[in-house]
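Below: the structure, in structure tokens.
Only one protein chain is missing from this complex, and each of the others stays in its spot.
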Amino acid sequence: MNNPLLLDIADVSVDFRTIAGTVNAVRRIGFAVRHGETLAVVGESGSGKSVTARAIMSMLATNATVGADAKIVFDGQDISNYSEEQMCQIRGDRIAMIFQEPLTSLNPLYRVGDQVAENILAHRPMSKSAAAAEVVRLFEEVRLPEPEARRAQYPHQMSGGQRQRVMIAMALANNPDLLIADEPTTALDVTVQAEILALLKSLQRKHKMAVILITHDLTVVRKTSDQVVVMRAGEIVERGATEKVFKDPQHEYTRHLLASEPKGRPDPLAEGAQPLLVGQNVRVSFKTKHGSFFARKTLDEVAVNSLSATIRKGESLGLVGESGAGKSTFGMALIRLIHADDGTIKFDDVQIDGRSRKQMRPLRPRIQVVFQDPFSSLNPRMIVRQIIEEGLIVNSIGATSQARKQIIAEVLADVQMPADVMDRFPHEFSGGQRQRIAIARSLALRPEFILLDEPTSALDLSIQAQIIDLLRVLRAKHGLSYLFISHDLKVVRALCHNVLVMRNGEIVESGPTEQVLGEPRTAYTKRLVNAAFYADATEPADQSPAD
Amino acid sequence: MFLPGYVARRLLAAIPLLIGISLVSFGIIVAVPGDFVDGWIAQTSARTGKSVEELMPQAMALRESLGLDKPVWVQYLVWMKGIVTAGDFGFSFVQSRPVTEVIGLRFPRSIGLALITLVVGQTIGVLLGIYAANNQYRWGDTLATLVAFLGIVIPKFVIALVILYLLVFVWRWPYIGAVNSAEFVLQEEYSLAKLWDFLKHVWPILFVSIWAGQAYPTRMMRGNLLDVMNMQYIETARAKGLSSRRILFKHAVPNALHPVIMNIGTRFDYMIKGELEIAIVMGIPTLGPRVRHTASD
Partner (left out) sequence: MYEAPAQASLSYWQLVRRRLAANRYGMAGMFGCVLIIATALFAGFLAPYGRETKNVAAIYSPPQLVRVYDGQLSAPFVYGFGEELDPITYEITFVPDPAQRAEIDFWVTGDTWSLLGLMEFSTHLFGTEPGKFIHILGTDNLGRDVFSRMLYGTQITLLMGFVVMAAACLLGVAVGVTSGYFSGNIDAVTQRIVEFVKSFPDLPLYLALVALIPRRAEPLTVFILFAAILVLLRWTDISRELRGKVIAIRSMEYVRAAVAVGASDPRIIARHIVPNTSSHIIVWATYQLPEIILLETFLSFLGLGVQAPMVSWGTILNQVRDTQALVAAPWLMAPVGMIVISVLAFNAFGDGLRDAMDPYSNE
């Protein structure tokens, strides 16, 4: 593309003043965007992507300063020294921005229509009714169903995908030349993600906007961008045409990032492996109270509707689906951490449904669990040694403190952590390290089965790959069986022999992973697969605004 | 949304609570050793020199007429019936007047003063909070925070004592221990002069209560506003190119104000308590001194 330059930034540095001293979040970076082009800014958390975007918009926090020699040339004008007043005229009019969290990016007190109209009225002289008509037109353009009725809704009455559409409508309101999208799809389910990306793409073409897309998702980058900038620790390590960077990455870090997409396949499962954990017709419902004080009704909300699953010895079974599908509830019910109303559950041929918490205790060391959020899964008041030791003490494993210490050192080695972390508190570790400690806590009890509840979804991409590798190694070494809950099909493909696809409390498809993901039979699975591997909305988004 | 229904439900839910409160209140009345008739016997025998035995027949008659000879639960029901059907809270034997009459004049005074201090205090607090949050870590913020801190921690009765001391010794203030000066007491109609005179008497209540009352909303508003300013939708508003004034007053303040308004019921409680406390110390005839005397009688 040889369109003229729209934005050209050079020598942009951003420092934050904190109690601990000055932090250089961004160091002398520069890049350029041409009219109508999409530039992707890629990097892991803390790389300075979002800070850069806010520096362009002059929307940094009050404790941040932009380096004095920074140049931000927008459409031929250096805007780096613009006053707040001058920037107000550019923001929302010529440069628009959308954010990661559709749940919180709209003001809860005002109708969404008014919030979009506010943007129009701030920049264009127009009557309120004309602005309202304009809002309807914009809502149509972003394919919100029933645009007229939506205008009067409050944010909390909408789904995440719909809110993100409202945000896009707001951004488009004054036909901006540049749209900055800060992780616009990260908080959304995969299929919605694909629709929003498709929408952005088509709108960009139509309005001939330039887009700066900030993301950590390489599939999205490959699919949507013309140029890419790779950031790490506040610096740009590589830039170039997307095709070229993906084909022939120059910098070691880019290569590392590209390699961190989960790869490989699980080791084959032994023939004739015996069933270990079997759930049949497991049903879970939650009681919710409705109605007034006098006509109180208790409603049963069925989260898991009579589902069955079998995990054999040495098997990894994947359980995939979008948020709210009931995956975690089903998994927790199978290991009796959530009460199931109905159904039979057997572990190693012993019936475990109907057992009290006390009766479950002898089985607990054999059935373990690793949770999603590494930041809340470790007690902040205990040192690592106490965290891992608790299970040993409770289950009388290791007679003396010395023996227990030995076991703890062994499992820490298993998860590739040195033994001297034992005396440290969880807050000193990063997310990936905490997740290793959580795995060590489970492993210390020598379990046969581990429920992995989205253990990698809170982690950066490269860390994710390391944890998947670790889980694979541990399974082979200790002969473990996994039930692996995830919304990320790539991870599931790399780790699981078989897979169950869940939607709204039901299983819609099941079978060997390669088969289900390779030739999905149901439309839903097809959509999941396309969204995950190709960042594509299977059906054109204008026909199925799914939410 | 369904506000009337919600209010109705809350009120209905309050019925068992009210019954419980009435039971406990009555329990306290009954538990005080010696009833009114015992007091009457002691007093009369002291005045007339008659012995307790001589007074007994009269005492029994008095007891009967007051219903004090009946079982406790009957007394309770009679008392409750009076309250529910006639708003009659019983009879103040000490003052020989119905309770409603005893507190009748004072009750509106207390509620009125508490309401005024509530409204003024909350308004000042909210404004100060907005100011402080917008000037975070500057001297204006420090000052507002300090004033709020003192307002929260300094005991109202202590300030009231200090003011009383100043009024008596330093200013030789004549308007003490009443709500109006003598010349206005019998004056029925309301006039500006009477209001001014009233304010001269009760200003310590207003001053201390408003000072204490603004403290909490100041703190709350400052904290909320600083939190709200970090919300994503504020960034959205900035990205629209709105002026910082408009962002503050249209997007941030309404969101920060919400918890302050939700808390206003609790604050009213607090203002009443403060009013009683100061009035007791200063001897201003609102409900406060009455409540205090009832306790020691």
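Here the chain labels run A and B in written order, and each chain numbers its own residues starting at 1.
We adopt the following convention: contacts are C-beta pairs under 8 Å (C-beta built on N, C-alpha and C of every residue); 3 or more make two chains touch, one makes a residue touch a chain.
A quick note: this is a predicted structure, and the numbers were derived from the prediction, not measured.
Novice: Considering the full assembly, with which of the depicted chains is the omitted chain in contact?
Specialist: By the stated touch criterion, the chain not on view contacts A, B.
Novice: So which of A:Glu84, A:Asp423 or A:Glu519 would be touching the chain we can't see?
Specialist: Counting the whole complex, the residue in contact with the absent chain is A:Asp423.
Novice: Which one touches the absent chain: B:Val52, B:Val162 or B:Ile264?
Specialist: B:Val162
Novice: Of the residues B:Lys70, B:Lys194, B:Arg246 or B:Lys273, which one touches the chain left out of the display?
Specialist: Among B:Lys70, B:Lys194, B:Arg246 or B:Lys273, only B:Lys273 touches the chain that is not shown.
Novice: Considering the whole complex, which of A:Leu378, A:Leu461, A:Leu517 or A:Ala532 touches the chain not shown?
Specialist: A:Leu378
Novice: Given that one chain is not shown, which residue among A:Val302, A:Leu337 or A:Ala409 touches it?
Specialist: A:Leu337
Novice: Quickly run down the residues of chain B that touch the omitted chain.
Specialist: Where chain B meets the chain not shown: residues 17, 20-21, 24-25, 28, 31-33, 149, 152-155, 157-158, 161-162, 164-165, 168-169, 176-177, 269, 272-273, 276-277, 280, 283, 291-292, 294-296.
Novice: Considering the whole complex rather than only what is displayed, give the residues of chain A touching the chain that is not shown.
Specialist: On the side of chain A, residues 18-20, 335, 337, 357, 360-362, 364-365, 367-369, 371-373, 376-383, 387, 390-391, 394-395, 416-418, 420-421, 423-425, 427-429, 433, 438, 441-442, 445 touch the unshown chain.
To be clear about the criterion, only the chains that are shown with their structure count from here on.
Novice: Can you give the whole-Å distance between the Cα centres of chain A and chain B?
Specialist: Distance between chain centres, rounded to whole Å: 52 Å.
Novice: Chain B touches which residues of chain A in the complex?
Specialist: Counting only chain A, the residues touching chain B are 57, 59, 84-85, 87-93, 96-97, 99, 101, 104-109, 118-119, 122-123, 167, 170-171, 292-293.
Novice: Spell out the residues on chain B that touch chain A in their complex, using ranges where they run on.
Specialist: The touching residues are 5, 9, 12-13, 231-233, 235-244, 251, 254-255.
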